[in-house]
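I'd like to ask you about the structure that follows.
Right, chain A next:
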Amino acid sequence: MKEIKENIIQRIKANFADAAEKNDFKDNRVDFSVKKETIPSILFYLKDEMGFIHLSHISCVDWLEEGELEVVFIVWSPKDKIKVFVRTRLDRDNPVMDNVDMIWRQANTYEREMREMFGVQFTGLVAPEEFLLEDWQGPPPFRRDFDTAAYAEKTFWHRPGREDAQDVRETIANRDGEEIPDFAKKYSR
Partner candidate 1 sequence: MREKATTLYIGPQHPGITGNMMVKVQVEGDTIVKARTEVGYLHRAFEKLQERRNWLQSFTLLCRFCVPEPDPVEESYARAVELLEGREVPERAKYIRVLMLELARIGSYMLWYGGQNGSLGLYTMGQWSVGDRNYILDLFEELTGGRVYHMYIWPGGVRRDLPEGFAEKVLRTMDYLEKRLKDYDDLMFDNTIFQKRTQGVGIISKEKAVEWGVVGPVLRGSGIKSDIRIDDPYEVYDKLDFIVPTHEGGDIWSRALVRRQEIRQSIRIIRQVIEQMPSGEYYNRIPNPHKWALPKGDAYARTEATRGEVGMYIVSDGGVHPRRIHFRGAAYVHGITLLEDLLIGENVADISAIMNSLGTCPPEIER
Partner candidate 2 sequence: METVLMDILGAVVTFLVAFVVGMTYGGLSRKITARVQNRKGPPWYQNFIDAFKLGFKKSAIHHGVMHHLGGAFLMVSSVMTLMIVPVLSHNNWFPNLNFQGDLIFLLYIMTFGPLGMALGAGQTGNPNSAIGVTRGLSQMVGFEIPWVLALVALMIQYHTTSITGLMAAQAHSGTWLMFSSPFAFIAAVMAMLGMFRYSPFDIVGAPTELASGPVSENGGKYLFVMMSSGSVFTFAKLTLYVDLFMGGADNLLILLVKTFALYLIPMLYGMTTPRYRTEQAVRWFWGWPSFFGLLAILQAVIF
């Protein structure tokens, strides 16, 4: 496995000067960081030249403190049994990158979700604007500066009793006129 990993790293380094590798993982994993402009070409290369035909995952991580969004592509080669992480960083205020759904069709779905949840704009992405949310008016909700608890507190009704951990059984039993046996009362806080 080690030779295969070395081989992959060498080929990538030879072709993509800006690829910074990381290879200290115990499992079958190789990691590259590249500039966002390189993403389509490196993915094309991985898929067409090196047999990484399966796109396993695309994820986005919000590094709020560093003002950056990190997009991670995880690809898998059934031949070499190696997974390769390709990551890039985007400016958090203007996260724009190239669309890669012509390389893998399923990337389309991931990109739609990222666009909605993180506000990452993919140039040339053809898909309806809304994906999971409907009529959403707030900021992209998966960014770390969006406080979901506060939003929920503000928007929705909350049943009182949650904060003092009151037993709802009591409320319901009272409404239905049921007797709560004594032994049961002992357990309700």
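Selection rule: all candidates are chains of the complex that A comes from, given by their letters.
The rule is simple: a residue touches a chain if its C-beta (ideal position, glycine included) is under 8 Å from a C-beta of that chain, and two chains touch if they have at least 3 such contacts; residues count from 1.
None of the values given here were measured: they were computed from a predicted structure.
Note on chain A: across 1 or 2, the candidate touching it in the complex is 1; the others do not touch it there. By the touch criterion stated above, chain A contacts candidate 1 in their complex at residues 26-29, 53-57, 59-62, 72, 74, 76, 78, 81, 83, 85, 104-106, 108-110, 128, 130-134, 141-142, 144, 146, 148-149.
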